[in-house]
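One structure is given below, represented as structure tokens, and several questions about it will come after.
Here the complex is missing one protein chain, while the rest keep their positions.
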Amino acid sequence: MHNGESQNGQANLATPAGINTDLLKRHGNTGKLFRSVLLVTGIMFLVGIVGIVLRLLEDGTENTRVWGYHAAAFAFILTTAQGAVMVAIAPRMAKAHWRRPISRVAEMFAVVGIVNLLMFIPLLSVLPSLEDGRRSLWFYNAADPILSKVPVYTPHIWASLSLIFLVLSGLMLLWVSSLADLATIRDSSSGRKHRFFAWLANGWHGTSKQWFMKYHRIGILGAFYFMMLIFTHFLIATDFDMALIPGWIDALFPITHAANSLQAGCATVIIAMFVLRRFGGYGDWIGLDQFWGLGKLMFALSLLWFWFWFSSFIILWYGSRPNEESVLNLIIRGPYQPAFMAAFILNFIAPLFMMMWNPVRKSIWGPTLVATGILIGTFFDRIRLYVSAYSIPGIGDSSVDKHMLHEIPQTVMPHFIDYMIWVGAIGGSVFVYMLATRIFPIINIWEQKELLLYKFHKKLHRTEVLVLGKPD
Amino acid sequence: MQEHIQLDQKQINDDLLSGVLRTPRWWLPAITVALLVFLTGMGAFGYMLNKGVGVTGLNRPVFWGFFMVNFVFWIGISHAGIMISAILRLTQAEWRRPITRAAEVLTVFSLMAALMAAPLVHVGRPWRAGLWVFPYDFARGVWINIRSPFIWDPSAVMTYLTASTLFVLIALLPDLAVIRDRTTGRARVLYSILCLGWRGTPRQWKLQAVAGILLSALVLPVFVSVHSIVSWDFAVQIGTESWHSTIFAPYFIIGAIHSGVSAVATIMVLMVWLWNWDKYLRPDHLDAIGRLLIVVATTWFFFFFVEWIFALYTLEDPEIAMRELQVLQWPWSGLFILFLITAFFFPVPLWLFKKVRRSFFWMFVTTISVNVGMWLERFLIIVPGTMRKQPFVFDWGSYHPSIMEILMVAMTFAWVVIGLLLFARIFPLIPLFDIKEGMVGRDEIKIGRRTVPASIRE
Amino acid sequence: MSKEKEKWGMVIDVDKCISCQACVVACQSENNIPINSEDIFNQRRAIEWIRVERYWEGEFPDVKARFIPILCQHCGEAPCEPVCPVFATYHNEEGMNVQVYNRCIGTRFCANNCPYHVRYFNFWEPEWPDSLKNQLNPDVTVRSRGIMEKCTFCIQRIRRSKIEASRDGREEVQDEARSINPACVNACPTETLYFGNFNDENSKVSELKKKENGDHGRGYKLLDELGTEPNVIYLKKVDPSAKEEAHA
Partner (left out) sequence: MAIRSVLGLFNNEDTAADALDALNEAGFDQSEYEVLTGTPYPEGTFGEAEPVHKLYRFPLIGAACGFIVGLLLTSGTQLAFPLVTGGKPILSIPPMAIIMYEGTMLGAILFTVVGIIFESRLPRLLMGAYNTKITEGAIGVAVTTDETKVSQAEDVLRNAGAEDLKRGWETEQNR
């Protein structure tokens, strides 16, 4: 075991003042690379916005078929960036010390939620109301005297509310957990910057009461974010995906959708870590330990990916009722088989056979490579699930048999507007994230200083051991 | 964990071997009672062998009853051992140390009880149950049908049983050496053979540590597969209402962890009450397990909720009729309410209080309550499902167990009690070396006026 | 899959059924089914390979009875088959779902997974009064306790007809004496039941299937939405006066 060994190797980083100086210097400076990437992603973001406008002007919101790739892009960001915040929450609750340098990296992905909220708006008008006769979580039935009283836009309302709360709680979490760091910046700056950060730090002085409240708020907001994430995935997966495919009854699917998000979230953070190390110059802070710890988590979640998928698949395969067969024919065997195979290999097979070797697990490039694969796999997986669901003809037409899909639609290939939307979604996410690094320091300063209290080396007879404190 | 008592190795040996080197006074009466219950159950089984499955309460719509419920229940309990020892070992949680072995042993014996409940007494021709899979029934010229979940079941359960037994035995080696050094005569010869000549060299200790982690990592995926497969016994079926649900595998797993970890907490309390190991199993441990249980129980409840939502999602008449029977018609309604209260609404709010989590008595009551509830949960999944009110209403039926069935169910409980008592008489139920290692690897950090517990990592 | 020579099946004209139970009795005596005493019946362990379900509609005096004979549907994709761990039930090349008593160990998995509920378990050792012991059919196994059983389409009759045909050197099974029909078909006074080979285009059942399938035909399959592909076709004219609620 070499927990927490590699970072803070330099002597000047082993004191609170040293940590402050180093991280504040990094926070204040922007390199040429940073600015040019910011410019490029900003342009990508604009392209995406133009794409959405073009789509609205050209096709309107009547035909769901053309909106499949947009929905997939939305689900992709929901799965990756918004899942990434969990990497800050879960290891913090488990009191793992290796999480300290990356908890801010992960939390910061909460800002990407704003981009996703924008992408969600057109989808709301694309999704038909409950009157189209499909199945729904909300149990609408026009023929039933009681169930017909359900408002026909219930899914739209609840999904928007949960997404808004998810984004808000993520931003709150980011703000609360960086209060102490904002105060540090406030204290080391002057002028307009000082005023701005004083406003952001909201009177943080580091009293024990403030610290106490901060720990509690982080805990509560973390738990709340987790619950909102599961809930949002639950609603999006059922109402915006499963319900659109007639005959698809899969109680596990919403949970699979959420579990995929945790896996893809880990992958996102690992890639962010790699970029920070390679291009951001944070090599002293983000080390092997972080890759190792998060890599193991990602490995476990990759196995979970398979377990959840197989649990669904075996039931549908074994039951082989016509409605189940048609669903399998649509999303696994049929037009989207290549996408499924890509997801299967990149989300499960590759992580399994690479991460089972300790040398790969315990390296920088190993987890990064696997994480890249997982992101690509998730990309194909979301396309498979959403493009297929939105391509079902006749959605919104009450003549469609809600019990079974009778004809498997053809594969929908992306239009150039779809490419624009995808470019915008990814570019916009990176753009917003990079802007946020200008406000919040990307390495958690106070958590690093806290670590100095709980970790030291000690001589034990003829050997030296690491002592890690675990406060209650 | 604030309180910590530093003990020397001799003290630990004396305390923890008290049940092995001497026979506690309650031990003989306890095992006699358990043996009597077991033998009565065996008698009932003999009677059933003679007369046929008719002596149970099973009938035409309800083909699976108490035995299957009990099978799932014991498989569920068996998930405790690996859950506690493997997951906590991999996450290096210090509080696992005193409870790992008891949990693993519970796994082994409850798996055996499960095997007793399902293939043995469940089938119509138990004398052929052995030929089910092992050895293959080749004399009749036909192999097994690997497409059947009832073949996946034994392959998973046998793998799990083998793995967990070996897991226990490997971790026993150093402790057997301690007993060898404390005994004389024939017992010493026996323990000398059992401990394979353990000496305690750095190499042996290192492999012990690696083995713990490696075996944990290998057993964990097996543990997940076992209950998944058990759930697929039900979920693959399309002929029975309310079972054909994809969520069954994770739902059963999390339910199994809920009941299994509760059973471990019950055993912990019993260990303190019976052997006075209060220096080793302290309220801290119960507190930690109580916190874990809150998370597990809530997750379980979430899956339960999702399962229900998606049962109603289809809005199909047979499913709704089944659910209506399950919750609105006496006596199922009463059982359903009892199940909800005992499995969730009684224990979980109580665990939120630190006082309850740290009280031996209350943890005993609440964890027993969880297992009553989880037993009922399986009952309410299996029996109303098979009663199938629709679509062929000609086959409505009800079910109540016969006395023979109840005796055979009691037999499996008695078997687990006998197993644990015998094990505790021969082997230490708390791993000595794990406790000693915890004492060596223990440290403290002084920060100002406060002392923070710390542990040594290599 | 290559087309087999035979695919036995049945057509049941529900419109003709008068619920006289002749098929049930014929089946009981042909297939050595134990006597369902009152006691056994109350235990809900009665065995009847074919049963006539009766549904009442409406309240007295405006009451209607509807009948439907239900037997093993010999599904093309039978849910009962793959779940058996010991291959005690499988699909044979004549399109039938067969039960091998010797292999059965009585897990009752198949019975649970049968949506038609036509599999029966021997909870007790079967018993007959002395006066009936000599009427047991020598062509049919007497099942012991602890195993499953179900309708076989009177496979012993098919086998016998085939043996006779091959003995006489005939290619096709001639069936003037209706000896190949299951007992229930022969016993039915109203010709509700038809038995035959669906793969033989000239058979009566094929003719009926051709005639009654389609938009205007009366043909349907039980629980078709489960995709079990039964080999039994039911014929029933949709009754416009039928009420939604019916009860047993």
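Going by the order they are written in, the chains are A, B and C; count residues from 1 in each one.
Just so we're on the same page, contacts are C-beta pairs under 8 Å (C-beta built on N, C-alpha and C of every residue); 3 or more make two chains touch, one makes a residue touch a chain.
What you are looking at is a predicted structure, and each value in this text was computed from that prediction instead of being measured.
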Omitted chain's touching partners, listed by label: A, B, C
Residue, one of B:R186, B:R203, B:K355 or B:R449, that touches the chain absent here: B:R203
Touching residue (missing chain; options B:L49, B:I170, B:L270 or B:I309): B:I170
Residue among B:S225, B:S262 or B:T367 that touches the chain left out of view: B:S225
Sole residue of B:P24, B:G43, B:P391 or B:G441 that reaches the chain not shown, by the stated touch rule: B:G441
Sites on subunit A contacted by the missing partner chain, in the whole complex: 310, 313-314, 317-318, 320, 358, 460-463, 465
Interface with the undisplayed chain - residues on subunit C: 75-84, 87, 89-91, 229
Touching residues (missing chain, whole complex) on subunit B: 8-10, 13, 142-148, 151-152, 155-156, 158-159, 162-163, 166, 170, 173, 177-178, 181-182, 196-211, 214-215, 218-219, 221-222, 225, 229, 433, 436-437, 439-441, 456, 458
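Just so it is clear, only the chains that are shown with their structure count from here on.
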Pairwise touch network: line, ring, star, complete, or other: complete
Contact pairs, highest-scoring chain pair: B-C
Per Cα centroids, the chain farthest from subunit C: A
Inter-centroid spacing, subunit C versus subunit B (mean Cα positions, whole Å): 44
Rounded Å distance between subunit A and subunit C, as computed from the means of their C-alpha atoms: 56
Subunit C residues counted as touching two or more neighbouring chains: 82, 226
For subunit A, residues that touch 2 or more chains besides their own: 318, 321
Complex contact set, residues of subunit A against subunit C: 318, 320-323, 325, 403-404
Contact footprint of subunit A on subunit C as seen in their complex: 77, 82, 225-227
Subunit C to subunit B touching residues, read off their complex: 43-46, 51, 53-55, 70, 79-80, 82-87, 102-109, 111-117, 120-125, 145-148, 223, 226, 247-248
